[in-house]
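After this line comes chain A, so read on.
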Amino acid sequence: ACSTGGAQGKPTAAADTSATDKTVNWANWAAYIDEDDSGAYPTLERFTEETGIEVNYEVAVDDNNTYYGKVKDQLALGKDIGADTAVLTDWMAARWIRFGYTQKLNHDNIPNIVNLNPALRDPDFDKGRAYTLPWQGGFAGICWNKEAIPGGIESVEDLWNSELKGRVGVLSEMRDTMGLILQQNGVDIASDWGDEEFDAAIEVLREQVESGQVRNIKGNSYLEDLKSEDTLAAICWSGDITVINAEAGDKWEFAIPTAGGTLWNDNFLVPIGSPRKANAEALMNFYYDPEVAAEVAAWVNFITPVVGAKEAAIAIDPELAENQLIFPNEETLSNAHIFRSLSGAEEQKYQAQFQSILLGA
Partner candidate 1 sequence: MAFAAFQTAEVVPQAPRKRSRIALFLLLPGLLYLVLFFITPLFSLLLTSLQAPSEFGDIGQYDYAFNWQNYVTVMTDYWPHIVRSFGYALAATVFALLFSYPLAYFIGVKARRWPMLQGLMLVLVIAPFFISFLLRTLAWKQLLSDESFVITSLKALSLMAPDAHFTGTPFAVIFGLTYNFIPFMTLPLYTTLERLDLRYLEAGSDLYANPFTVFRKVTIPLSMPGIVAGTLLTFIPAAGDYVNASRDFLGGPDTQMMGNVIEANFLVLLNYPAAAALSIILMAAILVLVGVYVKRSGTEDLL
Partner candidate 2 sequence: MSVREFAERGADLELVGIQKRFPGFTAIEDLDLTIPAGSFFALLGPSGCGKTTTLRLVAGLEEPTSGRILIGGRDVTGTKAHERPVNTVFQSYALFPHMSVLENVAFGLKRRRIGDALGRAHEALRLVELDHLAQRRPAQLSGGQQQRVALARAIVNRPALLLLDEPLGALDLKLRRQMQLELKTIQEEVGLTFLHVTHDQEEAMTMADTVAVMNKGAIEQMGAPAELYELPRTSFVANFLGQSNLFTGDVAGVTDAAITVDIAGARVIVPTARAQRHTGRVTIGVRPEKVTLSREAIAPSSDRNALGPGRIVDVSFSGVSTQYLVAIPEAGTVTVFAQNTGSGPVVGEGAEVWISWPVEHGFGLDDVAEPSSRFAADDDTTSIAAQRREELVTELEEG
């Protein structure tokens, strides 16, 4: 049958020209790497020094869906999407692998893979990490402007406080926003739940959006709203405020809500059309050096998947070891849960319901 818009037979990987083309294009999220005052990326510079590979670091991912929307047609045709490696969340990475949109990694080029946290070695969607490699993990929780809300907030429920009307932001990542609300509703997002629970949670969100309590629903660009103070409290990703605090003064604070946050992981992968897979692998290998990982972690305050980074971090600043956003202890982790994986039909249905709220229908 003739069909459109998806994988029509799987595209084939591009020939690798890394040997002659010493560049690598990296598509990543905002506030997701170390960056100094002049806007330069110190670890990337060191990578270039060590390997001679130039990096085009592009903040191209605002959320998983919009990024996918931008590149999917090219992927389906096996064309270069302008990124040799992109960082995407587990569930999206799973889709790419399913559709054949990623290239198989050559672990020989990534000797540092030994430093990968053993707990992350065999996820369902990519046994043995044949296609992906974790970049950072983190929580979705709540954050607020300390100047505007000196008392702080503790739960998702607090976001619905009428004093914050019109100044609340939520994420366009369905799993994070809905995950938090589901948990607020007492649902364990990691285990079995169904339409009923989801519908109930969606109603909560719908009510808050329609009443104008929620100002906006965004991807990583929610940071811009925080900075412009259009929003004063929001559903956030754990490390992000560290970076904007560094930029605009220590203004914001993050917390995992009392009812629980989400735990997720973002992964490197090599898109099918990239002709520079080896360079991308060199990049991954570089960031799996514990010292480099520690340096990144010290900046971005997300959970590093690299074993040995903690020790290296203590060398930089002993306090880092205690930072629950980077090195969460059991207690912290027990408060965060992984959103269960969804079937294709569920994905379609829940995304549609969630989008209908984004679209104000």
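As a convention for this text, a residue touches a chain if its C-beta (ideal position, glycine included) is under 8 Å from a C-beta of that chain, and two chains touch if they have at least 3 such contacts; residues count from 1.
The candidates came about this way: all candidates are chains of the complex that A comes from, given by their letters.
Predicted model, so just to flag it, every value in this text is computed and none were measured.
Participant: Number, please: which of 1 or 2 touches chain A in the complex?
Facilitator: 1
Participant: Where on chain A does candidate 1 make contact in their complex?
Facilitator: 1-7, 65-66, 69-70, 72, 95, 98-99, 165-167, 209-210, 212, 214-218, 221, 228-230, 344, 347-348, 351-352, 355-361
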